[in-house]
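Once you've had a glance at the structure underneath, I'll fire off some questions.
Missing here is one protein chain; the remaining ones are kept as they sit in the complex.
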Amino acid sequence: MTWQQHLPALAIILPLLSAPLCMLIGLRRVAWLIGVATNLGGLLISVGLLQQVAGGNVISYELGGWAPPLGIELRVDLLNAFVLLIVSALAFWVFVYARRSVDAEIDSDKQTGFYAGLLLVYAGLAGITLTGDAFNAFVFLEISALSSYAVISMGRDRRALTAAFQYLVMGTIGATFILIGVGFLYMMTGTLNMVDLAQRLPAVSETSTVQAGFAFLSVGIALKLAMFPLHLWLPNAYAFAPSVVSVFLAATATKVAVYLLLRVIFSVFGVEFTFAQMHLEYLLLPLAIIAVISASLVAVFQTNLKRMLAYSSVAQIGYMLMGIGIASAMGVTATLLHLFNHALMKGALFMALGAVVLRVGSVQLHQLAGLGHFMPWTLGAFVVGALSLIGIPLTAGFVSKWYLVSAALDAGWWWLVVVIAIGSLLAVVYVWRVIEVVWFQPPNAALAGKTEAPWSLLLPTWGLALANIYFGVDTSLTTGTAEAAVGALFGVTP
Amino acid sequence: MIDTLTGLFNYWVAVILMMTGLYVVVAQNNLVKKLVGLGLFQASIFIFYISIGKVAGGAPPIIEPGVELYSNPLPHVLILTAIVVGVATTAVGLSLVVRISESYGSVEENDINQADRLAELETGDDQA
Partner (left out) sequence: MSSEWLMASILCAPFLGALLIAVSGRWERLRDVIVLMVPLILLALVAQLLLLVPEEQPHLLLGEIMPGLNLYFEAEPLGVLFAGVAALLWPVASLYSIGYLRGNQEKNQTRFHACFALSLGGAMGVAMAGNLLTLFAAYELLTLATYPLVVHKGDDKAMQGGRIYLGFLLFSSIGLFLPAILWIWQLAGTLDFTPGGVLGQVELDERLLALLLLLSSYGIGKAALMPMHRWLPAAMVAPTPVSALLHAVAVVKAGVFSVIKVMVYIFGSDRLASLAASDWVFGIAAATIVIASLIALRQDNLKRRLAYSTVSQLSYVVMGVFILAPLSLAGAALHVAAHAFGKITLFFAAGSIYTASHKTEISQLNGIGWQMPWTMAAFSIGALSMIGIPPLAGFLSKWYLLLGAWQTEHTMAMLVIILSTLLNTAYFVPILHAAWFRPATEEQQHGEAPAAIVISLVFTALLTLTLFLWTEVPLKLIAAIPGVAL
């Protein structure tokens, strides 16, 4: 086999090996460089994979040469190539950004461990994205989760520890639910391979075992993607983790969980079973609506900006779930688009906040009055990300909102349009609150003498901010790939 | 009735352990005990998995000449992986508890939340 054919495995193995390498070498700058290089490699690999599957073909990679359905298979199609692209791009970008931010927030002797942890998180996420085996998904899920608990706990505030612990407890319960679900499916079909499951499930889909398995899987994944009301771990985890971790997790972790849900619904169980028989939309849509409205409302009243953005993420995940709940090709396209675009938006916003933490040491809104005078570029990037969050035309956020509302109108669910409009207007409120304080209030005396963020933080932040505008104007990559991926999903289901 | 109890014995054990574990996680104040409950919860799943691998009349899955029917080895393998995951989870959890204990001086959830709330009132940071 040529090395190009090994790309799927390399995508996972590269970060997996780099992590212990970081710890062994033990020098924090070198560890950082290893991280940057690894993730650059990861990004190039994902671009290569996307090119390989662009025509619609599916790569099936046998790990260790053991053939599926008994061996573990890595299965790459347009859907997960697209998701891997955004995850790896953000992982690389975050590592480029990380150096100064990590210096400010984490003790020097712990930094190699931190970088190793981040690499492991990425390895786990890549694994979930690429695997074609249900149990393997659980394993990678736990790899990324455990590493996340560790890196979240490294925040300066001691509440990072309790946040990580709470996440650990809830996350383990969620992962164990997924394990139960997989177990039930295995009981009834005798296989763990996703393609094989898809072929064998229809015969036994009427049994309560399979239905219970579906329920456990859905709830477990729902916890991982912070669906209301299983989102309680998210606000504290994002708020108190180190800024770099907030950026990375906000942009990638829940997205991969959404991907897993899509994979389970469409490639394992199938549209027929999920929506016609089990009526998952009755669960997804109401909870998504509640998520959008209640999370946005709570965000309005937060004074800690990171926590505000965390609640905002819960609302945005609600949008993604709405797209799935609409259960049409347009709806899932909207979900995929928003998956990509939201990563860009939240990435830019959290990166800007990370720069603020570096210079000011706090993200409490009342302490940031008039900061726009001292850090105009950083907060300018924040404004761009905020406009994308609201959904102003010519930004990425507008494109995903457009598709979502079109999907809702297409399905005849006009009241969803009302909810989306309310969500956007609430986003205007909580975002504009920040812009007003930061740009239009007289500067807080304590901020005198603060300087703009360093280049190494500013450039990546603006890179993401500009990406928001780029993908709001030239959507050929995002919409084209999303539509093709969804087309394949709806065509392949049994 | 008896059939249901004895025939589905392994499921009953799994369910009772699972619920006990979950209850401990939710109801216990002490962080270490929460982790114990979590471990109990995970253990129930392990038992469940292994028990469904048993084939009636099957021998342990070790190749031996003369044996025709083996129990399913796959669940055993899966659970070995899951046990390792569980061990890692417990390890991470306990190390977090150690750090929490150093930082807060207590591993009781009530005390920790109280301390947080007091600190937030002082600094003006917002509530959870």
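Residue numbering begins at 1 within each chain, and the chains themselves are lettered A and B in the order written.
By definition in this document, contacts are C-beta pairs under 8 Å (C-beta built on N, C-alpha and C of every residue); 3 or more make two chains touch, one makes a residue touch a chain.
If you're wondering where the values come from, they're calculated on a predicted model, not measured in any experiment.
Q: Sort by label and list the shown chains the missing chain touches.
A: In the entire complex, chains touched by the missing one are A.
Q: Among A:134, A:195, A:308 or A:405, exactly one should touch the missing chain; which is it?
A: Final answer for the missing-chain contact: A:405.
Q: Looking at A:195, A:428 or A:453, which residue reaches the missing chain?
A: A:428
Q: Going by the touch rule given at the top, which residues of subunit A touch the chain that is not shown?
A: Answer for subunit A: residues 387, 390-394, 399, 402-403, 405-406, 409-410, 417, 421-422, 424-425, 428, 432, 436, 439-442, 472-476, 479, 483 touch the chain left out.
What we mean here is this: only the chains that are shown with their structure count from here on.
Q: Per the contact definition, I'd like the list of subunit A residues that touch subunit B in the complex.
A: These residues of subunit A touch subunit B: 135, 138-139, 142, 146, 149-150, 153, 158-159, 161-162, 164-165, 168-169, 172-173, 175-176, 179-180, 183, 186-187, 192, 235-236, 302-304, 307, 364, 366.
Q: Hey, which residues of subunit B end up touching subunit A in the complex?
A: 22, 25, 31, 34, 38, 41-42, 45, 48-49, 52, 74-75, 78, 81-82, 85, 88-89, 92-93, 96-97, 99-100, 103-104, 112, 116, 124-126, 128
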